[in-house]
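Of the protein chains in this complex, all but one are displayed in their positions.
So, chain A:
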Amino acid sequence: MAPKDGTPSGGGSDSRFFNTNKKGEMHELRMELHSTDRNIKVDAVKKVIASMTVGKDVSMLFTDVLNCAQTANIELKKLVYLYLINYAKSQPELTLLAVNTFVKDASDPNPLIRALAVRTMGCIRVDRITEYLCEPLGRALRDEDPYVRKTAAVCVAKLYDIAPELVRERGFIETLHDLISDSNPSVVANGVAALSEISETSGRDVMKISASVLQKLLAALNECTEWGQVFILDSLAKYTPADAREAEGIIERVTPRLQHANSAVVMSAVKVILSYMDVMGGGAHADSIRALTRKLAPPLVTLLNSEPEIQYVALRNINLIVQKRPNILENEIKVFFCKYNDPIYVKMEKLEIIIKLVSEKNIDQVLLELKEYATEVDVDFVRKSVSAIGRCAVKLDRAAERCIGVLLELIQTKVNYVVQESVIVIKDIFRRYPNRYESIIATLCDNLDTLDEPQAKAAMIWIIGEYAERIDNADELLDAFLETFEEEDPAVQLQLLTATVKCFLKNPEETQDMVQRVLDLATEESDNPDLRDRGFIYWRLLSTDPEAAKLVVLGDKPVIEDDTFRLEPNLLNVLVGQIATLSSIYHKPPEAFVVRAKRGATGSDGMGVGDLGDDIEEGDEEEYEDDNDVNRGGGGDDLLDIGGLSMNDNAASSNYGNLGLEPDMFGAPTPSVAEPEARMSKVCAPEKSGGIELWAGFRQVQGAVKLELDVRNISSNVPVSTLAIQLNKNSFGLSPAAQQIMCNPPIPVGGSGRHSVELVVNPAMLVQAPAGQPASPQIQVAIKNMTTGLVFYFAVNFAFEVLFSPDGALERATFIESWKSIDDKKELYGTVSDLPPASTDIDQVAAKFKAHHIFLIARRPVPNAEGQEVAYFSMRTTTGMVFMAELTFKKGVNAAKVCLKTEQIAYGVQAKVALETLLRS
């Protein structure tokens, strides 16, 4: 296939503006790609790949590069395939041209090429290529060469990501199960990996470990590569043994893996063993558990001799392990002592574990260590060490005094941050052991001047208030703080307020003025609602019943607990089952940071929506959410109930933040001639929406954007009468002007009706595309059937041309000026092929475009290129974005080149798609 033309706007005097060096370079590359000399060809492809590597857009060479795929040279083939993987998504049409090569390569006599073809095909995430993939994949799964089989196994997982239904239809999951019995251990390992992947994606257990599968996995464990061992161990960890005996049997087979040189294998083995130990329980198996406990310690300790990053992972996991089974490492505390040259992230984690392992047996040694750390250079580490001393005191009653001794020694160093951190932890010690160590208050008071951090100040003020009766000049001290009350951090202000009130209750005579002043400051001068409220409460308490105030303010406080084993047991168990994974690093369940279901934005043609729905296991999402996280949603509670999306209730709906605003800033343009119809597409199948089928499309009517909805009642027994509609935030800021759709008369079963919903642009509904990413064309819509109360969702791609306003024609001069001023990097290229005859004639195209408010600026033949002509168009959206396009046509060729320039680069793709779609229609 030869390139259709040269550079569209090359040469010519007035087109100099449009000419760039880049195009020249591309032209040269294109020539080289078509060279007959293999070396030049290879070099050219390498150049293309090099450009791709540094981030240049070389997608316009797609067909030229693709041409090179038909070669016996593996290296060249690999490069071309690499290019394909990169640009397939932006050129889905052209990628189809590669299918032939793939299919041919997939039956090449050379297994390397067969595997390469299958592997690459799977990486091209274009929906339409999948149907061609199935045949070769089916063959590859039964290939005689294990290298091809193991590659094919992974490819099934890739296919599942794009087209799960195809995988199911073709029975590939069963084939993967067959691969578990394969004679080759690598094939088994990849089969297992693919099945685990699919399980994770679909949320169903497609792995289904049975007794025979289990034996095969355990056998393969001894033979496959280190990676394969990890795959197998990870899937074993998800399996729950039937009984204690089975658990013990598997553990026995897994234990030798603790001796593997690869840390990942060791950690996965530890995960399996720890998870299964729970199944073994105690009782009859107490001895085996004890033996296992002994066996686990050495490999865990050895992990600390690996690379720092792996040490970090190991330490985060050991943190969990010592919570789960403290006795495994109880005698190993010394290995967690920090070395001077440990990276800081390793030191911090070691400290955590030291605190967890500290006991009365080793506290003296630990205190010596911590004291040593407290004199190191790194401030964060020093602070954490000081705080660790306090936590030891809180944890070990009998060692508390020694800990306080060390803290006092450290305070004597007068190092600013050491003193502050000491004060903070001493407050905790006071709270843990009330009325025991108050003798040291005097020392603390000597260091008041050093305190400049809010937390330390707050802690100190708390101490003064709490022990006001033992401090002779408590009121003076507080008074000193009060002078700067207004500048203090809220935390300090709150403590000051409370401490002063405490002081007043203990010694009313001398502090009356002071308390009055604080209450005034808190209630009248402050903007902080927390402070104000607390001030008012105290005020009222003090003025109504001082005795009651005493009971409340000076009442006994709950003693704080040793918090070193603080993960909640259920969560801990979940995390132990996740050893070595991110979850174990973050100490969060996977649901907290993984978006489970996944699918590229490619699934916009409707097939993607909801087809996995029924399979997804539910319920586990909410389990571990703690209140903090939920509340960050900002008053999210009432929004949880979408059922409350009642149309008559304006108060509720204004929560969505889009109704109150008038879109008048985007003034309504004058009506124009023949208004184009909307292109409708089916967006919602009846089975998902209670028997209603929906078709949707967009059009512009007298300057207003309309969402056209075809409602077809397929099987809903209740006639459809009132629907409520809501749009998710989208790239265009569109939201419905009214949320109610009235079907009058109601649509009975078998009937249908068209409704148009006016959409207005509302900046509050605008989602900015992430930097460097094109804006998503997708608009997500929720519909509630008010009669049945059923809510359902669909997504539809916006037709960008609907936003073009009738005043989009630019002055010729302005056009040239703008075109020049836009950097070439912001150009978008594309080729539209298979055009209908009407779209190859510029006059007809211009007429059609005009109806869509895309205006012809200029046209001229391309010099030195027979039969070629370029036309320039401009368009402007109602929101003021300007796009300029250059279309190149050639006589007798039913294709056109599109080149688009805009400053609104994020929306450039949308504008280009709009042009292409219009050309094609």
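The definition used in the following text is that contacts are C-beta pairs under 8 Å (C-beta built on N, C-alpha and C of every residue); 3 or more make two chains touch, one makes a residue touch a chain; residues count from 1.
The rule we apply is simple: contacts and distances are computed from a predicted model.
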Absent chain [UniProt protein name; select from "RNA polymerase II transcription factor B subunit 2", "MHD domain-containing protein", "Protein CSN12 homolog" or "GID complex catalytic subunit 2"]: "MHD domain-containing protein"
Residue of A:56, A:78 or A:517 touching the missing chain in the full complex: A:78
Residue among A:30, A:502, A:729 or A:901 that touches the chain left out of view: A:729
Which residue of A:24, A:281 or A:308 touches the chain not shown here: A:308
Contact partner of the left-out chain, one of A:165, A:223 or A:545: A:223
Options A:299, A:465 or A:736, residue touching the unrepresented chain: A:299
Options A:249, A:405, A:590 or A:719, residue touching the unrepresented chain: A:590
